[in-house]
Structures are given as structure tokens and as C-alpha cells.
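Every protein chain of the complex appears in place save one, which is left out.
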Amino acid sequence: MLTTAYALLFYFATIVLVAGLAWRIYEYATVPAPLKIPTTPAPTTRRGVIFRMGREVVLFESLFKSNKWIWLFGWLFHVALAVVVLRHLRYFIEPVWSWVVFVQPFGVYAGFAMVVGLLGLWARRFLVPRVRYISAPSDHLMLALIVAIGLSGLAMKFVARTDIVAVKAFFLGLVRFDPQPLPADPALLVHLTLVALLMIIFPFSKLLHAPGVFFSPSRNQVDNPRERRHLAAWAARMDRQPGE
Amino acid sequence: MARITYRELSRPKGFFVGLMTLHAVVIAAGLAAFYYMEHNGHIVTGMTNQVVWGTPHVFAVFLVVAASGALNVASISSVFARLTYKPFARVSGLLAVALLIGGLAVLVLDLGRPERLTVAMTTYNFKSIFAWNIYLYTGFIVIVAAYLWTMMARTGGRYNKVAAYTAFAWRLILTTGTGSIFGFLVAREAYDTALLAPLFIAGSFAYGLAFTVLVLITMCRSLGEALMSEEAVQKFRNLLTIFVLAVVYFTAVLHLTKLYGTRNHGVEAFLLVNGGIYPVLFWGVQIVLGSVIPLLILNFTAFGRTRNGLSLASILVLIGGLAQMYVIIIGGQAWPLQLFPGMEVSSSFGDGAIAAYAPSLPETLLGFAGISIAMLITGLALMVLRFLPGEAVEAARAAS
Amino acid sequence: MADADTIDRPEATELPDPLEMPTLCPGAMAGSNPYPAKPDHNTALGFPGELVDDWHDRAIDKMGELLGKYRSFRVYLDSCVKCGACTDKCHYFLGSGDPKNMPVARQDLLRKVYRRHFTLAGKYFPKLVGAADLTEDVLDDWYSYFHQCSQCRRCSVFCPYGIDTAEISMAAREILDTVGKGQKYCNEILGKVHKIGNNLGLPEPALQATLEDLEEDIEDETGVPVKLPLNVEGADILLITPSADFFAEPHIDGLIGYAKVFHQAGVSWTLSSYASEAANFAMFIGSYDQMREVALRIRKAALDLGVKRIVVGECGHAWRVAYSFWNTLAGPFDFLDPNYPIPQHICEFTYDLIQKGQLTFDKSKNDHMTLTFHDSCNVSRASRMGDMPGGQFEIPRAIIKAVCNNYVDMAPDTIRESTFCCGGGGGLLTDEIMDIRKKGAQPRMRALRQVADENGVTHMAAICAICKTQFTKVMPEFGFDRESIVSVHQLVSNAIILDPPEDAGEPEEDDEDEVTVAVEAATESEEAVQAAADEK
Amino acid sequence: AAGATGARAGDVPVPEPAKGAGEACVADTAFMRRYHMQMLVHQRRDTVHEGIRTEQFSLKGCIECHQVKGEDGAAVKVSDSRHFCRSCHDYAAVSIDCFECHASVPEEAGKSAAAAEPENEAVAALGAYVHGKTTGEGAAK
Partner (left out) sequence: MSKCSPSCTCGAPDERPVDAARRSFLKTAATAGAVALAPGVTLYVVGGRAEARAPDQPVDPKKRWGMLVDVSKCTEDCSACVTACRTENGLGALDDPKIDAQWIRKVEVNDPATGYSRSLPVMCQHCAEPPCVDVCPTGASFKRDDGIVLVDKHICIGCRYCMMACPYKARSFVHEPLSDQKPYAPRGKGTVESCTLCVHKVDAGELPACVTACATEGNGALVFGDLNDPESDIAKRLKAYPTRQIRADLGVDPGVHYQGL
């Protein structure tokens, strides 16, 4: 019963996440950028742009330039999140890749770092009047949700443990459409419910910044308008009109 | 005087990039060495059950000692209000943190069980000076970081004085603590003296300053002479002279007091006269190469008044410092423990015998990696945060 | 919390900090509205004359259309995480404290409507995600606050996703135009460009007369017959420059500078009366079509005159349109000489000659000034000069340093890509909103105050017609002389040593003349600055 | 939690740790699956610092009951993936360093007494005396 309920929940959440994201990304990719608007100084080569994007995504370069505190907590949170996610890979692959085995233990520290980062970010939503002004309830809820995911995860590690082997079997089972029994530990159930919720709202929330950053014209364009003519399809149509 | 602005080194040039790459390569080699040592155990190093602290400790202690001294320039400018040093205060603080991290990295990577670092950070024995040192080190990093913040942040100025004084006091305690690691080893004749603490403080001043000077002069190669005024060069020259003299003085006092007690004659003779490599390092490298020659260069040659002269002297001081650490740390262990004073002793475990020690390649690489870690951290920080006097950066930018 | 430079001298701390955070003052600027466009201004551009009845649906439709046409708009509306990094970056916010002038809040005025109509969350849980219906109040807010954005892109530099409020402002103004709520200043001017060829509505004969006057003035001053040719077919170079250069101070001194440089370079060049305007205000209202039309005039002029190169004069957003958009809008320019950048900035042109050693200067001619340089936002963050990223910062500075002895930069957080807008860009250079213009200029003025007081800076150079006009107006409000804003090519003009004509007259005398003039100007302006400083 | 043991799983990979000796583990199986690590850590503190050498949660005890016999009839070491601990740990991607120090197989029968262990009455008496203070006569019965 429990197992079936969670199996269905996760099938649903996965469909929403994957389909929702795919649709968004399709949209971002197909809407044209008619003009060259990189924020300069910008790289003049494709490779330079990849490098710039890499620095943005990995180091949060612009944020660093902008505000050291937000950067500190924001970066801490994201890097920690990435490590936590890597640790979580062990629930979904068998045999586990050896580099995952290697990073897996760091995931626990990352779990703490993630929560600390989030609490720092949350604190500024209360403490800095400018940020308080721009925060909508959803901004708080998003942070609350991820904090709750983190805390329930840590609780599973440090307070009320769960049967990791069974959890993994459940998820491997899901992938093979043969769900295995899920342990009924409260912390696990809370964790999983919240994760499913996160997956479901992902394609409809500001979390779209994750794919969005790659499509941001001010960051992903090459600064070469004089050398190359850049023309969107709908604009090209105008070009032809007068002559024809 | 116009306002001092500070800039980051946003688009570094070939020389700087080359230098950073070099450090990255050394670090990579050091990490490979670490992996090799970790995988095979310390059997692949020169260390034994007799000489338990080897070359990595020489480098680590050297860097840690230098770290606290690197803060000198900042301290002099804020605590003693010397304006000539002001433009370099930030670099000095940065270097202090970087050198400390470099030293600690070597120390940690040389542990038998480096993966238990978290154990070391969560389980303490408060009777241990070593455990206190862990607090002293992390505290130092936090305090200097706060101090840097007060220098760099728009709103930090108010707390600058407090931070400066705290950092200044802390660094003295820190070096004393490092010295005490050895001072507490009562059974080892070479260490059993309270004079190690002042000696380490004097050493820290000299090495820290030498590092600061070298980094600044290296940055001059990237940024042009505008970085350091001629006045600053001369001030640094005088300061370095004084600090080197202080080290020589305390070294002399240390050995003279030791010689005063007859029971120490053996170890003193070992370190200063007949101990093979150790007297050579002591006299040849620490005293002549690392103290006398730099003093001569700095004070009696025209070359010594130039930037190149100053850098050469600094390099020699650093080499002398490493030799000094080697003699103290390894020489002190090579000399056997006296289980039965006055007796001749022998055993399968090296009792009564002078221990042989030869550094192996991996541990030496690890040691050098510590220096490179410090330098790479410094370099990267210069690139992303405002540590360098702005005028020089602007001048360099315009020149390019 | 961004870090800045330590201020070492205690008295220096008392100078206002250009980045000082204002206390939030909601609604402070709610009443700041530029004049609405008259019906015929709107209709001339193909927009409805006044607010249409079904404005709500039309606005939403337009928004939908833009979402399908502009990836920037689409992605930016989704991606903001409300991180707050941009909140303290807008000069209008720093000057006014009105929270709706924080870039993200400005975007949100539009984003809340986007959420309500185009996202699931906004449809079903509007309160939760801060979505709101498009009401008349919201439309009014749009009109006010999207006309308090100079589209300077400073916020975009600091946003982790590069979200560019300028793009949102442009879209918002386009929507406003489509529902008949256009702004007078921009729309009226655009009408003039379409009709006459320049923003000022200066017809060919007037232009011709002005240029001839200038030629005389130059010859009087220097004894050298420097020409300012108009509509010369077969010239090598077509100069496209903002029409302000034809009559206003200090712009006109810049134009003289260009002419002298061309003269010294020995190239043949011409202006065009058909395309006598570099500015392209269509960018401000976000209209691709309008922008394209204005740009096509230049293509036509170049083709008609049969030139080989196009050089653009000192103007910020004009250079953005020229550098970044011309090729797209009116390209390909395959009929021009591919050995030169198409188009080329006048600074690039001058800088090249300096590099090649073809110009000689008497730097002391500018000794009465200590200069600093105001990076114009559109040049800094939306275009480039030279072939290196960042050339737009180095080239003008290199020119200034080549012609002046005294140069000092302002605080690092206020120059280069972090430069502050003058406060008058983006179609806000109209007097009825002087209040917001002054507030927007405040950060720049404070940064200038620092170097004026501490480094003795007397003049600020700029390469943008809007900046120059704006500063001439607002500088007195901040205790500076209105003449302390200068053109970069004005400095070049002062220092350049012109070859005497073959049939040389008495250049020495003329030189002396100039020196006296310059010295007089110097004493004047120095006194003014001094007086202003004393007042403080 | 129904154990992952057993032959239920179709093609879903699920570890099947060999059944231990005896009927039950030192605690409930569900408990063991969740808490054995903490119990072991706890036990090791008690043993090393306090000298408490109870059998419950003794690592040596685990190894004795949970030995897995290889083809040659001898217990397999931890280097063999069939080793009891590894059967789960590989699956859960948890590497433990316990067996860098601890023997991963029980002492082979017959070799258990240290070679130096003598059959010497005097020594026996001494040992008994030292520990039990039963002065000599408490020796071997």
C-alpha cells in the first residue's frame, strides 16, 4: 500500500519534472534572440563564451562581483547541493561507479553545508530590507522546502536511521517497473514526499534559473556583431519583403 | 596624501599566469606524492620509528612560522601606524592566511590517517599543546580574515583597530604555541628549552617578511615598479636586516645557554660540530648563506639597495630558514634519547645510535607543494579580490 | 555589502559614498512621469494615438507576441530567483530610494502580470508567487517606472543570469506604445528622424550653414583650412554623428576634433544630410521595426554617397546600435571596405592613427585640466572598440592620456563595466523629469566629487551626446561648473598639432591665440570648480 | 522492513547477505540493518576505553557468526565480494576501513591459542593469582 502510493507518486513526479523541463527548454531554445545583446566586455569567440558560462555556472562569477555575502551562502548551498546529489546517485545506480563511492562520504558534510547556506540565504530575506521587499511568499516557501528536505535527510543519518538497502531496492525497482517494498520510516517518508513535491514544482517555479542561465542571451552570445551578421528568422522575413 | 585605492588583478599577464601554472604543477606533483605515500604507507618516505617527523614537518613548521610573520607589514601599518606600509597591508594579511593554509595542508597530508581530519577537528585533548594549536591556527585564519574584512569592506573601518590588535596579539601567541610544540618535549635534549619560543618569533618575523617582500617584488614584475616606492624598498631592506640579526642573536643565545649545562654538550657537539650534515646545514646554510651573506648584501653593497638585491637576500633568508628548521626538527630527532644517561646503550631499535635520515622524493615534493599552495592561494586571491594598490594595477593596465 | 576601497584619511570618510545605500522610501518616485506622446506623435510611428479601449487584452497579446519573439524576454521573466544581487545596482534606486527602482522590482512590475497570465502557478496561486492582474494602476506604474530606467544594463552585469532590465524596459515600452501610451520625448524625436534625418529636425541648409561657420572658426583659430564636408559623393568615409554635435557645447568641440583628425589623417570624408543622426531612439522604445528603419537610412546614405567606410561619432547608445545591431538591421555592409571595422568608432579611428604615430600633440595645451573619464553605459556594457574585449575602456583612456598630462580614474566600482549612467539615458533626457535625472546622476556625481576633492580633478570627459547634455544640465546642481564636462575629441582638438597648409600663413600667432583662449578657459573653469568646492 | 534477502527480486538487483549462524542476530534484524554502525562504534569505545568486552555488538563476534565459506571451505576475506559486510556495502556504496586493522575472518580453529601459550603449571598459577588473587591453589582444575 505504502509502497504503491510512493511508487505512483514518484512516477507522477518524474513525468511532471521531465516533461515540464523538456517543454521549457524547448521553448527557450526555439524562441529566437533577434539582436546581439551580450553584456560586454564579452568573449569574442565561442570558446570564450563557453568559458564565461562555465565560470558563471561553477563559480557564480557575476554574483561574486555583486555581493560577497549572497555569493558566499548561495555558492555554498549550490556546491553542497551538487555534492549531496552526487551522493544520492548511489540510490539509483548499480553497480555504483567508483567515483561516486569516493565522493559519497563527503555528501554528509555537504548536507550540513547545504542547510547552513540555505539558512544564510533565508536570513537575508528577513534581515535585508531590500531583499525583504522583493520576496514573495513563494520565495520563502522554496527555501523552507529545501531546508526541510535537507533536515529530514540529515535526520535519517543522525537521528532515526532508515534501511538504505531497501530504499535503494525501491528505487531500482521503480526504474524496472517492479517496485520493491519501501521501509516505513517517518523521516524517509517525509523526505521522499518533499522531494516529490520539489520535482513537481520545479518546472513551474523560479528553479527554472538552472536551465535558464544557459539560455541567457546576455551571457551566452559571442561578441562579434561586426564580423558576423546575426539574424533571427522573423527578422529575416522583413529583410526580404521590400525587395520582393 | 591621496586616497589609496585597491584593485584586483583582473586580467593577469603571461608572467603571472606562468607562475601560477608552475605552482599548480608543483601542487599536482605534491598531491601525487601524497597519494603515493597514502597508498603505500610512510614506508616510502625517509621517516622511521626514530625520525618520525621528516621533511614535510620541516616545510610545514617553516610555513606556519612564516605565516605569523607575514602579518608584520599589516601590523606595522595599523598597530604602529606606519603609512609607508599601508598599501601592502592587505597583501600581508592575505599572505599570512595563505602561508598558514599551505603549512597546515602539508601537516595534514603527512598524517598517517589524513582521512580522519574530522576526528582531529572534533575530538580534542585539551592538555595537548597540539590541540591548542589547532585552535590557534583556525583562530588565526578567522581573525586575520576578519581583519582583512575590516580593511576591505565599506562598513568595516570601525572595527579595524580592534581587529588589528587582536590579530597582532594572536600571532605572537600562535608562534609561541608552535615553538612550544618542541619546547614541551622534555625528553629530547635538543628541544628542552624555553628559548625556542622567542627564537621562533624572531624567525617568524624574518621569514614572514622575506615572503612578503618576495611576493611584492614578484608582483612588481607583473605590475611595474609603481607597486613599490623606492622608499618602501629601503624600509623593507632595513626591516629585514633587523629581523635577521634578531634570529642570529636568539640562535646564539640558545646554543650558548645549552652549552652552559654540561649534560647537553653531546647534543650541541652533534648539531654544531660533528653531526655530519647538521653542522654543515647550520653553519653553511643557516648562518653563512642564510644570515651573513644576506646581511652583507643588504648593508654593504649597492646591489642590496635594489629590488633584485632585496629579493636575493630574501630568498637566501628563506633558504636559511628551511635549513634552520631542518637542523632543529630532524637533527633534534637524530640525536638518540638517553635512556640511561652516562651509559653506552644499544639495541635493535636504535637506542644509543644516531638515526640516519634521508628525505625521499615524495615527502620533499609534498613539502614544496605546501609553498606552492600558499602562493597559488595568494595569486588567486589577488585576481578576485582587491588586495593590490590600485595605482599600480591601473598603471600596468594602461601599459599593456 | 560589496566591498570598496578603504578610505584612509579620516576627512575622506566625510565625502558622500557613491554606492551608499539609501533607506527604502516606497512610492518616492511614483509621480515622476514624462509627458505622454501626442496622438500624432504616436500615429506617425504606427501606434494608436491614445489609450485604446481593449488595452488590457492588447497588452497581454503583445506580451505573448514578445515572449515568442525575444528569447531574452522569455528567459528573463522565468529565471529571476529574487536573489537581490541587483537591488543596489541601479543609480535611480541609489539616488531615490524608491524600491520600485531596484531592477528586480522594476522587472516585477511586468513579471507579476506575466505570471498571472502565462504561468500555471500565477493562474492558480497568484498570491503565493506574487502574480497580479494588469489593472490601470499597474499600467500607470509601468509608465512611471519603465521611464525611470535608462536601459543602462548596470544591473545585468551583476545579475547571476545576466538578466537585463533594459530588455524588460524596452518590452514594456513597446507594449505601452501598442496600447497607445507612448512617451512624448522619444516618439516625437523618432518622427523627426523619419522625416528630416536627425533628432533635432535640422534641415540640410541649416546643417550646411553650421558646418561652414565651423570651418571658418577653425581656420580663424588655427590658420589651417580644416573642412567639414557635407554630401560629398565618392568620399572615402561617411561620418555618422549625433546631431547634438552640430550645435551644442561641448559636443561641437568634439566635432571640430573629428574634423581635425580627419584632416591630419588626410582622408576624404563627408557627412550626410539624409542620415545626419547617429542616435537611434527606436532602441529606447524597444521597437525592432523602427530601429531598423532608422538604420536603413544610414545604409541608403552610404550607398548613395558611394563611401568605403562608415565612422561613428561620440554617442553612447548610437554606438551600441551601430556596433551591435546595424549589421543585423541594415546589413550586410558588403559594399564597404572590409579592411576596416564596419562600422568604426571615431575613437578607434583616432587611436589607430596615434598608434601609427600619424598624429602629434602638444599635451601641455590641456594642462589647465585634470581629467577623469566617464564610461558611457551603452559603450561599456553593450558594445566594444578595438579587437580585444574591454577595448571600449582602454581606447578612450589611451587617447586622453595621449593628449593630456593629468589623468585620474574615479573609484573602481563606478567605472568601466561598473560605470554609472549619467542619469539621462534611455530616452529620459527630457526636462519634465529633471527630478529623476538628478537623482540618477547622484552616484556619478559623488564619485566625481571624490576625485575632485582628493585628486584635484577639474574636468570629466565623455563620449556620449546624452551624457554630455545631461551633465551640462545637472552638474551645477552638484556644485560643478557646467563646463567641466568635455568631449574626448575636444581634448584631441586642443592638443593636436595641425600641419600648416602648403601656402602657410602665420601659424605662431594663431597658436598664441589659442593658448590665451585655453588659459582663459582654464582659469575660468578652475575658479568655478574652486568656488564650488569652497561652497561645499 | 521485509529484508532484501531472499529470492523475491526479479531482475531488480538486491543484495542477499548470507544468513548468519544461529537463529537470530544480536538484535532485531530490522534494527541491525539500520543501526549496526552506531552500535559498533559504541562498542568499540566501550571496549577500548573501558575494557568492556561483552559479546553483543562485538565486531569479532559479528565476524564469527557471519563468516561466509568459500569454495575451499574457508571463510572468505573482505577482499572477496561475497563477504557478508561487502554484500551490502558494495550495494550501498559505503566503504569501511575497519578491515584495514580488524581481521575479516574468524580465527582458524586450532590456531586460536597464541603459539607462545605454554602448558606450564607455574605460569597458570601465576595468572590465576594475579587476576583472582586466589594465591596459587586456584590454578587448573
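By letter and in written order, the chains are A, B, C and D; residue numbering begins at 1 in each of them.
Everything that follows uses one rule, which is that contacts are C-beta pairs under 8 Å (C-beta built on N, C-alpha and C of every residue); 3 or more make two chains touch, one makes a residue touch a chain.
Note that this is a predicted model, so its numbers are computed, not measured.
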item: Subunit B, residues in touch with the chain not shown (by the definition above); value: 40-43, 47-50, 52-53, 111-114, 116-117, 119-120, 123-125, 127-131, 133-134, 181, 184-188, 333, 337-351, 355-356
item: Interface residues of subunit D (partner: the chain not displayed); value: 22-28, 31, 35, 38-39, 41-42, 44-46, 48-57, 60-61, 63-64, 97, 100-103, 106-107, 112-120, 122-124, 126-134, 138-141
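Throughout what follows, only the chains that are shown with their structure count from here on.
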item: Euclidean distance of C-alpha centroids - subunit A vs subunit C, Å; value: 38
item: Geometric centre distance via CA averages, subunit D-subunit A, whole Å; value: 44
item: In subunit C, residues with contacts to at least two other chains; value: 1-3, 390
item: Per-residue overlap in subunit A, given as positions that touch at least 2 other chains; value: none
item: Residue numbers on subunit A that touch subunit D, as the complex places them; value: 90, 94-96, 100-101, 104-105, 161-166, 168-169, 172-173, 176, 178, 180-181, 183-184
item: Complex contacts: residues of subunit C adjacent to subunit A; value: 1-3, 21, 23-24, 26, 67-72, 74-76, 78-89, 99, 102, 104-105, 108, 119-121, 125, 127-130, 153, 156-164, 167, 288-289, 292, 323-325, 327-328, 331-332, 341-343, 380-384, 387, 389-390, 392-393, 417
item: In the complex, subunit B residues that touch subunit C; value: 1-7, 11, 86, 151-155, 157, 385-386, 390, 394, 397-398
